[in-house]
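Here the complex is missing one protein chain, while the rest keep their positions.
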Amino acid sequence: MVLTPLILDLIGVFFFAVSGSLLAARRGFDIVGSLLLGSLTGLGGGVLRDLILGVTPNAFAHPVYFLPPLLAVIAVYLFAPSVDSYKGTLLVFDAGGLALFCIVGTLKALDLGMPPVAAILLGMTTALGGGLMRDVVANQVPTLFDPKDIYAIPALLGAGLTALFWQLGFVNGWFQLGVATVVFTLRVLAMRFSWHVPKAVGPWHGNWAPRL
Amino acid sequence: MVLTPLILDLIGVFFFAVSGSLLAARRGFDIVGSLLLGSLTGLGGGVLRDLILGVTPNAFAHPVYFLPPLLAVIAVYLFAPSVDSYKGTLLVFDAGGLALFCIVGTLKALDLGMPPVAAILLGMTTALGGGLMRDVVANQVPTLFDPKDIYAIPALLGAGLTALFWQLGFVNGWFQLGVATVVFTLRVLAMRFSWHVPKAVGPWHGNWAPRL
Partner (left out) sequence: MVLTPLILDLIGVFFFAVSGSLLAARRGFDIVGSLLLGSLTGLGGGVLRDLILGVTPNAFAHPVYFLPPLLAVIAVYLFAPSVDSYKGTLLVFDAGGLALFCIVGTLKALDLGMPPVAAILLGMTTALGGGLMRDVVANQVPTLFDPKDIYAIPALLGAGLTALFWQLGFVNGWFQLGVATVVFTLRVLAMRFSWHVPKAVGPWHGNWAPRL
């Protein structure tokens, strides 16, 4: 199989769309709501990136992008895990989308002539945007902000490695698959072992127990 | 009265703006909050559509678009229903905006040269965007996702009919009014008789009672 950017992008859309459709299931939404939340999750980050880049968003220029969300709806309808274990499944698919989108988003920005730092920021936007919209629309505190593990740091690593090796002229499909594996593994291990970073306020400030 | 696209669009803005101002009233916001939430609801979907199309959003290119939200604020201030029956009123006005925007949004995309499938998606974006923003900003689960009836399907029908008849060269003001009536009626009947579609997970998956 040739790992073209389009195929990697569509797989990323599918992963995020599954996470959206699973959340839709958990909230008791119907199959249309599942398609809408899956589409928003899978396509939202890329649409935001393309708007910032000033190009027609992929999802509207190439409606094939709505195929992965459709497949995700069917997959969740047929093969959903039990309600007790849905969250782990959701987060693993979310991690898959994160791993692919931080690369795809950075590459698209570089290909369109953005400087490396801006391309990294756009890769982050692509990777974090869809999941953020999913959680905001479903009215919950975004997974992105869960302080129990790390989420944005693996995406930053993936975007940074992509920009670095792109400048060295060393980016192909297999390279992308390798970086995606690193990002995915880091994110999953962080969840498994609760790797985390310090809180937003220094520990000498007294009790800042979270208010949720 | 000549039913120009501009007039239908402004009426759609007014309908959605009333829904936003009614929700503002329910949340105890003041008249400025009513204007802001009404404007976001009435103009948000069109702004998003225009950003995707790469044109200056109507609301900023032609500030006359802020007139319907202003009228909506005054109408809600003077003639609000009782707090017990506000929700039905809100949903009927929301249905009116939905019915007009799925047509207006699809037509604008077609006029700017988008292919029919993309135009339908943009019509949906226009119709669903404002109400989604209204509910997200007011911190509640979007009406769009309420599984007790159907919301996106009437909009899809309206956008699809518009794209079909546009290709046949058969779209004028009266045609638009006819399609809008069909969409509005379908949405209102769906609310009245709780027409709905299956849940996001198949019934053999055990208890997926919604967590709200």
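Remarks
Each chain gets a letter, A and B, in the order it is written, and its residues are counted from 1.
In this section, contacts are C-beta pairs under 8 Å (C-beta built on N, C-alpha and C of every residue); 3 or more make two chains touch, one makes a residue touch a chain.
For clarity, every value in this text was computed on a predicted model and none was experimentally measured.
Considering the full assembly, A:144 is the residue among A:6, A:67, A:83 or A:144 that touches the omitted chain. Checked against the hidden chain, the listed residues B:61, B:112 or B:164 yield one contact partner: B:61. One chain of the complex is left out; on subunit A, the residues touching it are 51-52, 54, 114, 117-118, 121-122, 128, 132, 136, 139-142, 144-145, 147, 150-153, 196-202, 205-212. Although one chain is hidden here, its contacts on subunit B can still be listed: residues 21, 24-34, 36-37, 47, 51, 54, 56-57, 59-61, 63, 66, 73, 76-78, 80, 82-83, 136-139.
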